[in-house]
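A single protein chain has been omitted from the complex, and every remaining protein chain is retained in its original position.
And now, chain A:
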Amino acid sequence: MTNRKIGFIKRIIQDFYLVIILVFLYAPIATMGVLSFNSSKSRTQWGGFTMNWYTDLFSSSTIMTALYNTLLIAFLSSLIAVIIGTAAAVAINSMDRVPRSILMGITNIPMLNADIVTGISLMLAFIAFGISLGFQTILIAHITFNIPYVILSVMPKLKQTDKSTYEAAMDLGATSVSAFFNVVFPDILPGVLSGFLLAFTMSLDDFIITHFTRGAGINTLSTLIYSEVRRGIKPSMYALSTIIFIAVLVLLLITNFAPKRKK
């Protein structure tokens, strides 16, 4: 066989492998999309096409409240994590080796620790501190596991920035605050944004830590779904997930395939 033929076969095998993995990743998501149009409540029988679950969704106050809680917690926790985390990253970047590695070690704890241990330990702490379990404890917990994602996204960008531009701004009479926001911040902005997006995603997808740190009477989408598992999930939940998924997919496709602006 010629080299060209081998290369062709190799490419076919590679494409086949990629497709298999994609099917594996997206089969459950497609399943939910199909179930959201299934007029039978059963998860295994097709009862005909319906849009009822989508209209039901918007009139279900439990789902809408849980959605509101989920989005609010995800937004607030990522925002606060971005502020605390970016400040910490700037500080850590200017430190010597030893304190820097101690702080990065602490940063790694929530990332490497098991969610169940983080969740339980936070629950014990909230009870010991006398903070009643509810919206505020979920928020604190989410900020806690979000900060490391922000730091890890911002740090590489900070390392790339040139220290002398900041010093030049200071020499030209800028205060350290304005030098930071006018000179350093634009350079690290992509890291800050991807940290925010990552934190938002993680907060949205979290179940285990929320499960332990929420009190009775407040639900996020995850905990609502978990409480419905035994009784059977309302198909409106599939409808909601499908809407969220399509919205994010469209958003990502637009940002990825939009013509790149010239620098």
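What to note about this one:
The working rule: contacts are C-beta pairs under 8 Å (C-beta built on N, C-alpha and C of every residue); 3 or more make two chains touch, one makes a residue touch a chain; residues count from 1.
To be clear about the criterion, contacts and distances are computed from a predicted model.
Of the names listed as "ABC transporter permease", "Inner-membrane translocator", "Lactate utilization protein B" or "Stage V sporulation protein AE", the one that matches the UniProt record for the absent chain is "ABC transporter permease". Checked against the full complex, the candidates A:71, A:90 or A:174 give a single residue touching the omitted chain, namely A:90. Residue A:152 is the one among A:57, A:73 or A:152 that touches the chain not shown.
The chain not shown here is touched by just one of A:116, A:168 or A:189, and that residue is A:116. Think of the hidden chain as still there; on chain A it touches residues 14, 17-18, 21-22, 24-29, 31-32, 35, 43-44, 84-85, 87-88, 90-92, 94-95, 103-104, 106-110, 112-118, 120-125, 128, 140-141, 143-144, 147, 149, 152-153, 176-177, 194, 198, 201-202, 204-205, 207-208, 212, 221-222, 225-226, 229, 233, 237-238, 241, 244-245, 248-249, 252, 256.
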